[in-house]
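Below is a slice of the complex: some chains, not all, each in place.
Naming follows writing order (A and B), and every chain is counted from residue 1.
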Amino acid sequence: MSESGKRRIRLGMVGGGTGAFIGYVHRIAARLDNDYELVAGALSSHPEVAMESGRNIGLDPARTYTSFEEMAKKESARPDGIEAVSIVTPNHMHVPPAKLFLEAGIHVICDKPLSSTLAAARALAAVKPAKGAKFLLTHNYTGYPLVRQARELVKSGALGKLRVVQVEYPQDWLSTPADPGNKQAAWRTDPKRSGAGGAIGDIGTHAYNLVRFITGLKTDAVSADLQSFVKGRKVDDNVHILLRFQGGARGMLWASQVAPGNENGLKIRVYGEKAGIEWRQDNPNQMWFSELGKPAVLLTRGGAISQPPAASMNIRIPGGHPEGYLEAFATLYSQFADVIRGEGKAYAPLLPSLADGVEGVAFITASIASSKADGKWTKLSEV
Amino acid sequence: MSESGKRRIRLGMVGGGTGAFIGYVHRIAARLDNDYELVAGALSSHPEVAMESGRNIGLDPARTYTSFEEMAKKESARPDGIEAVSIVTPNHMHVPPAKLFLEAGIHVICDKPLSSTLAAARALAAVKPAKGAKFLLTHNYTGYPLVRQARELVKSGALGKLRVVQVEYPQDWLSTPADPGNKQAAWRTDPKRSGAGGAIGDIGTHAYNLVRFITGLKTDAVSADLQSFVKGRKVDDNVHILLRFQGGARGMLWASQVAPGNENGLKIRVYGEKAGIEWRQDNPNQMWFSELGKPAVLLTRGGAISQPPAASMNIRIPGGHPEGYLEAFATLYSQFADVIRGEGKAYAPLLPSLADGVEGVAFITASIASSKADGKWTKLSEV
């Protein structure tokens, strides 16, 4: 049972074989609050790798599958079959299993971006899930307590009408041509597997989703200048985008994989008529809140201010003891477990949805189109 | 099975009933890397609370006990009985169960400080564990990757001969008389349950242990000035200690529970003839390393420098994605699991031991004695 005395959800996994990064992260996230029990997997498209990976993490060999289609079929037929599945494959392999499991009435937890093409994303959105199966897109940064608090601050009107959003996600790990042996780099820089976008799909969508999650602003149009700085790279590795929101607010988005000195420098600043906020992932337990005419205030996770419910409901340990990336990821998992159990009404609006996934791919598509058209302002609604 | 394909250790817990902070933390730590399976508990000394707490976390009622003595007896008798036990009670209740379980051949994971009296600590150290049962004291800050790296840097000679150590652990949560309803505060400020020390036992020992872990310096003597600033408080809430180490190095240790603006501000600086380091818990993924005559360098967990094995063996996610308190805690748990499995040779010297526990209580005892003697330099070896 979970820490809160609730029954555990039976979980399967597609992708995430031995050595995969994000599958490992999903497993920790599922386990941290004890809301899931991993009981089945189709961990690789290579049968031998799939079987060995299953053995390594202690799966029952009878429930270690060599294809997700087989897993969907057999698990659906078991009385104790999986109730939910985590899809942690490369981008182009998100939609096929997601569709199959939703149609089988199995809840889907899917890594981002939703798909490598907008058509595939829309096709998935058109699927009718059986038995009320739900969908979660793991834009994990939305699970940080202070990101939740930022959203609440905006909603509360504490910032006033929003004017300017500055978001950035710089990295440096692709500053040189990727080592062919680096699997992470290999598929992320291969348009066939990652989609037409490189940095924009991998980290640009995280930055974009964070803006949408915190501000609630609806995007009107983008003007983009995408670059591939590394010789021979087939996808973008540096992304400069101007944003226009409905209602007049403006934004800038920078994502880069070629900025030496940046590990995972996700940072967002939001400015309204009355106040501004600033949060960065590399120290996620702090957030600046600055009201016009007053000194800046440093909010801390679990700290000395009454936390709005949406922020506090996922704080595990006292302020000053840092929580991090895995805890934020786990929050999405455990709150989705409550949604699955029918007890997650309060969480549902906070969890990234299929619609968010479609919008993310529309953002990628519009940005690439704008960049090709020399920065022409391009509406998300027109791609 | 664990993420690394190893069998899980069967675990019991003493203390940690519903609402307890540190028991909850221990359970997450045990679960995070999937090296343990919690199967039994004596979660409270109040039978009803014990049973309800067991239900809440899904324990088999047959293995939910109302006393640790009963648990030790019955679990020892089961073929599938617990192999290890976590003791997460107040300080004065650490030694009795620890003794019993060690004598029953069950490995012990015990919260700190080891005991509320030096006599009890020494008595425990004199116990002969059955069947080679091992002991782990959860000085959890030693599990942070950069703390490990700091230790390696000192050992490698990169700092040269050590001269000065500055360590501090300020908090503010006891700046006013504790709310009688606050359980955490209640036992920590009750000399009967916490021992003669207040701040010095709760956080001072963490700071002291961190110094010992990183520097390897052996303490000669302490000169202390302990205060109880809050009216009516029976234990110290502010601790000023000067340290003399064998070989001539000097140190200062400050621990406080009455320093407004500090949540859990554990910070350590170590200076040698050739270089200095600085690390602080509120952003544990960074550490300064400054060689004399060169600009300061910011090391990051998992970052762009070859990590020594002791530091890298517990890094789960890439640099720039923050890990925190729970991950460091979990590292102690999973490495102790390897020790239990007989595969933890590399980890054993890194894990806080029973001897460390005795020394921690000696440090408390000597400091209190020194403070009573108006700061007289007091040797740890003479208390």
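Everything that follows uses one rule, which is that a contact is a pair of C-beta atoms (placed from the backbone, for glycine too) under 8 Å apart; a residue touches a chain by one contact, two chains touch by 3 or more.
If you're wondering where the values come from, they're calculated on a predicted model, not measured in any experiment.
The total count of identical chains across the complete complex in this file is 4, with 2 shown in place.
Rule of thumb we're sticking to: only the chains that are shown with their structure count from here on.
For the pair chain A and chain B, the distance between C-alpha centroids works out to 34 Å.
Contact residues on chain A toward chain B in their complex (touch as defined above): 1-5, 21, 24-25, 27-28, 31-34, 55-58, 171, 173, 262-265, 281-285, 300, 303, 316-327.
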